[in-house]
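A protein chain is absent from this complex, but the other protein chains hold their places.
This part shows chain A:
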Amino acid sequence: MSEGESAEADQFENDPSVRQFVANGICMKTNEFEEKLDAGNIQEAESALRDGLSLNFEEARALLGKLEYQRGNLESALRVFDGIDLQAAVQRMQHSLGDKQPSKKGRSRSESLSAVSQHATNLVLEAIYLKAKSLQKLGKLPEAAQECRSVLDAVEKIFTDGIPDVLVENKLQETVSHAVELLPELWKQAGNYTEAMSAYRRALLSQWNLDNECCARVQKAFAVFLLYSGVEVGPPSLAVQIDGSYVPKNNLEEAILLLMILMRKFYLGKTKWDPSVLEHLTFSLSLCSQTSVLVKQIEEAIPGEIQRIERWKAMALSLSGAGQNSSALDLLRMSLHKHEEPNDVMSLLLAAKICSENVLLASEGVKYAQNAIANSNGPNSSHLKGVGLRMLGLCLGKQAKLSSSDFERSRLQSEALKSLDSALSLEPENSDLIFELGVHYAEHRNMDAALRYAKQYLDATGGSMIRGWRLLALVLSSQQRFLEAEVVTDAALDETSKWDQGSLLRMKAKLKISQSLHKDAIETYRYLLALVQAQRKSYGPLGVAPQVEDDNIDEYEVWHGLAKLYSILSHWKDAEVCLEKARTLKEYSAESLHTEGVMHEKQGRVSEALAAYINALLLEPKYVPCKILIGNVMCKMGPKMLPVARTLLSDALRIEPTNYMAWYHLGIVHKDDGRIADAVDCFQAASVLEESEPIESFSTIR
């Protein structure tokens, strides 16, 4: 019927700019009706239209209302629509449809819904919908929402089983889809968020036969509402939950679910790509630190929609955020390839940062950092020059650690320092940098400078960072100022809540040992043990640490520390028990074997000790303390073994040039071999280094 109409209309139509009514095969220009309506004569216009086009009352009103709506005469449109008793019409329709329909379920029932009645249904529903739209445009939002909702209520009454996929007239479906999409918007604009939420859920959980695009729009709008409205909507009602299916508990979960579903629709080709969906997902997943999930989502996005370099960069950031730095670096290497974007400062800096954390990658990181500095002259990246210099300093410092020649090492170290200093001159207030300089100086035993930076860092952060307190205490301890170090540690403990005290308590125990206050040390360790065990229990079944900071210490460390302490005191039984506990927590550990060896050796079981040391080296070939101890044992085996001892100790010093024990034992080897001058040098080095030995390595501070 409608096709016939429009065909005829096309014939009739000469000037497409002339507005006209078309019904029952007849066309009428609208100007004369417009005049009548403008004069306020609604009834006159109505009867003229009924006569002219052979329409009934409702049809005529619906057409006139639509005309006024299109002309932007919203008040007039509302007056026209008000003339129809829409609710009565809906009721009539329900009855007529109800009579025709057999009570059996299934498609046959929908089929019986004839085109004629669908047509009549749409006429009424569209009129209500336009009424809602008019009210919306007039700013009467709650009223608009009520009208819009009545469209959906009517549809639900008419189609009790939801709208069937097929057999629904296009126009009717269009009105339904419009109303479904409009209702939540109206409630939102009216400021009624509870209603908006139920309108969204109603839109998505009932069967409205929405097309893919419309459904995707509603899903996205709901996700945005959930993410940003700031109103917690509560989980969906039990009625819509299906056994075994995932039910979101809060806004964030529901939003992420919807966004993931949208992403899947994109790659299945069901809906058009919308870049904002990925951005919303990126925001929400980074918000809850789940960038590993984000990696998969970006990976699955259809090729072509995201530029490949953008994809690599986003994935690299996500992987790095999830702690998968080596995969992140692989992607950055691709995006920094000379044919891609070799000068992208963000990628260069991230790559340099990842490399700065690994001795083996440090030299690669140096290149990235240098490149980043060279490229941070643009207007948008000049503030990143200091960061580039800082990364360069860190990478060079790391590279120095691997260096085999003394000359090369000191060259790299001084370059590292130069870079960090230039970074500091650009950013004198950068507290991270101040901290790193402190650690750098401390590692190279320039304790006065280290102390200065440690204090500066503590001031700059207002004591809010545990690592600041630890650095200061360690620097003091390496100056053999144990009492002061203890004061700092106690102050830090005061400023820390108990779950974060682990590393401070461990330090305190070691400070006590350094002062030969072994009983106090044991007490401290016992307290620490109780704390660590309570903490493990309090994590509960979730197994998540309450603190994000990763310098929490584990139970193994405590048992092992106790074992070492008892071994110093020659309480062999206690030491054995503690070591056994440590072993159950961590089966293969060079540290445990080290302690075990020391215990054997002290009790005169040299071959057992040697076996333990060698096992430790098999686990960790670069484990310096055992190299030294083997060297020491070899040294005692007589002149034939001296070259072996010397090799081992030199090797230890190559890895840890500031290890005073290694220098000391090397001195003994030289002495035994008759090289007195060399021995003196070694002893001197050992003595100097021992005076600046911290109670634990500076690299334990993160």
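Going forward, a residue touches a chain if its C-beta (ideal position, glycine included) is under 8 Å from a C-beta of that chain, and two chains touch if they have at least 3 such contacts; residues count from 1.
By our rule, contacts and distances are computed from a predicted model.
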Name of the absent chain as recorded in UniProt (options "Trafficking protein particle complex subunit 2-like protein", "Large ribosomal subunit protein uL23m", "Hyccin" or "Cleavage and polyadenylation specificity factor subunit 3-II"): "Hyccin"
Given A:138, A:252, A:449 or A:655, the one touching the chain that is not displayed: A:252
Chain not shown: contacting residue from A:36, A:178 or A:398: A:178
Hidden-chain contact residue, picked from the options A:35, A:153 or A:459: A:459
